[in-house]
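Only one protein chain is missing from this complex, and each of the others stays in its spot.
Now for subunit A:
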Amino acid sequence: MSTCSVSKGCFVFKPSAKKRKLSQSTAHDFGIRNDDSEDTELRFVTCQSLWNQIKSETEKVQEDLNKQLLDNLMNFLSRFHSEFQEKTAEWTCRMKFREIPTAALVLGVNVTDHELTFKSVSDFLQNNITPYIALLEAKDCPGVKNLMQKLMGQLMNCYVDVDSLEDEDYVQVSQNRIRCSMSSLIKWYESVTKKTDSEAPSKKRTTSAHWQSPPVVVIFKDMESFTTKVLQDFIVICSQHIHELPLVLIFGIATSPMIIHRLLPHSVSSLLCIELFQSLSCKDHLSTIIDKLLLTAQFPFKLGEKVLQVLINIFLYHDFSVQNFIKGFQLCIVEHFYSQPLSVLCCQLVDLQKRVHSLSHDQCENIRRLPSFRRYVEEQESGKQVALLTTDNFLKEEIQKLLEDLHVYHENYVSILRCLHVFTSSLPKYPLGKQIRELHCACLENQVWETEEYESSLQLARMLNKSDLVTMLQQCMEILLSSSGKEFDKTVEKLKKFLTEFQNLEVAEAFQEQDVSISSQKELQKKTDLYHLQKTLLELKESRRTKKLTKFEMLRFEVVDYIDSLVRKYLVPADRRTLHEILYFNTAAVLRGHLNAAPRTALHTALNNPHWYLKNQALKCDGGSISNKAPDICIVYKLHLECGRLINLVDWLEAFSTVVMAGEEPNADTASSDQMDDIIHARFIRAVSELELLGFIKPSKQKTDHVARLTWGGC
């Protein structure tokens, strides 16, 4: 197992979630935090099924995105394969040097996502082309020996060891059978293909997807980390046997294909026939994921603005990893269902009625406590207020209505958001962002029409030319027609009206323009002297400035105003809606705490202020003073913060014992105080070595009785 952690140390690997049974106890764990444990089981089940849906959706997206890449790869392989099969005696084929077909897969810097891509590539190859695939990682291949060993092990599905010197008989035997060299690999390949060839006649009818004499694909997962020598030697060896063994190399490249030239000298790269394959950029991938997971009415669960911002920031600022984004999303789901007892209502519309009706009295109270609901109640007339606050059944009916409204709101929201995006994404300088996710965040954050950016984008939209405007309107119409919302019939009608008006305008304008140009030209031709010409030109200019808006301009204003009205009606931020707490997860602080680990800060807090973690009243210290009740390591740490680069151990011990003895009464006799000193000394030494283990200090070679500080600053 591997980690993507920076530090070295012990890691706990929990068994994968799949193995976890949907047992009573898990569901019980789910509710442990909340004593009322409302509907925990149901919440757990809902959470699980929701996550499964989302997971399969993301997998589908991933598959679709990889399709292009895989098809290209397939073409590439089949071309070389036919070449290998032909073995023609043609002149060019004889003269040409047989190069090793090599696919350079440029995958982008998001290394954490590569695993999935490689998995899909190898699955695809395994299903369609060849059973012989080896995936190599740089950390397993410090030398050619290890590389060959790994390669043969994966190809032959068995354990092969080269240096049997230190191993026992078992290895010796296997060693004798399989020598770790290219020649034995070739022998193995011949025997395997011969076997399948002899079986082939009987199997021909069955759908054997693999090709005849399938190629052996070797995938280098992280090209950058391989050492030059290993790669060079391996390629040289392969090129000598390319006639007997149809090898294909795939280089997984994270940075740029230049790395090939940096790693391989010309003499080696001339043995390869390198073709470039580019996978989809991670930003596009994220956009698709957001499009499919968040901007859809398919899933009841929604992310609030702050939470979404946290996830997107981690993606853009830190790792570019779509997998991490999805993990973060999963965490949001779990956290929402775990911490929000009302999340039981976060389900598909069909289940809603049943669940609302089975709500307990406590849950009803929970709903009454929701701030958005209280706001709603205050707006009602007094009779209804009383009913809502006292009668559970009345409340339930109301809840159901409100939740249905919320679902409808969301459907409409998505469609109108897309329409607005059509407009804003084509404006110069993108005042509301280029991507739909930026627009989404802006709309969730507050009323978008009150922002300056919205104002400026409306102004820009009022300057659009006609053809753009028409295409945008058409796009909007398509979006609205394909949306599931029922309210858009009128809107579509209206848009259609706009479009026809634009068309009419075109015809009318053509006439008008001709007239104007002809008349003005005639005027210009009449007057020939300079003074009059100037005058006419000025007049023309003047008239243009004060001229009434043209029909087109009027219409344009109308369109923009209409879009504005749609935005104001449908893009109300979610947290203004009643009961949004049930569907929207918005506790960003929790998520930030989970995802943005700050080990140095945590360590500093623990050592500087042990009360933070230990919750012991005695440890509650005021300001910068050091309490002698604190654990030894905390005292030692605080004292060391006051020192310079080199710390004198004797002085440190002195200070330590002063702090520790501060609370003791001084009138002890000498013998016991001697013993005391020994104990304090031992405690001190232990604390210091603990600090060394944590990496705060190290022994110094400059002065023997000093240690060197390794950290600076507050955290």
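Annotations
To be clear about the criterion, a contact is a pair of C-beta atoms (placed from the backbone, for glycine too) under 8 Å apart; a residue touches a chain by one contact, two chains touch by 3 or more; residues count from 1.
Here, contacts and distances are computed from a predicted model.
For the chain that does not appear here, its UniProt entry gives the protein name "Origin recognition complex subunit 5", which is one of "Anillin homology domain-containing protein", "Origin recognition complex subunit 5", "GTP binding elongation factor GUF1" or "non-specific serine/threonine protein kinase". Residue A:144 is the one among A:105, A:144 or A:495 that touches the chain not shown. Of the options A:194, A:261, A:541 or A:703, the residue whose C-beta touches the omitted chain is A:261. Across the entire complex, the residue among A:39, A:305, A:319 or A:398 in touch with the chain not shown is A:319. Listed residues A:104, A:420 or A:480: the one in touch with the omitted chain is A:104.
Residues 4-8, 79-80, 91-92, 94-97, 99, 101-102, 104, 106, 108-109, 111, 143-145, 148, 162-165, 172, 175-176, 179-183, 222, 224-225, 233, 236-237, 240, 254-261, 266-267, 269-270, 272-276, 278, 281-283, 314-320, 596-601, 695, 698, 710, 712, 715 of subunit A touch the missing chain (whole complex, contact as defined above).
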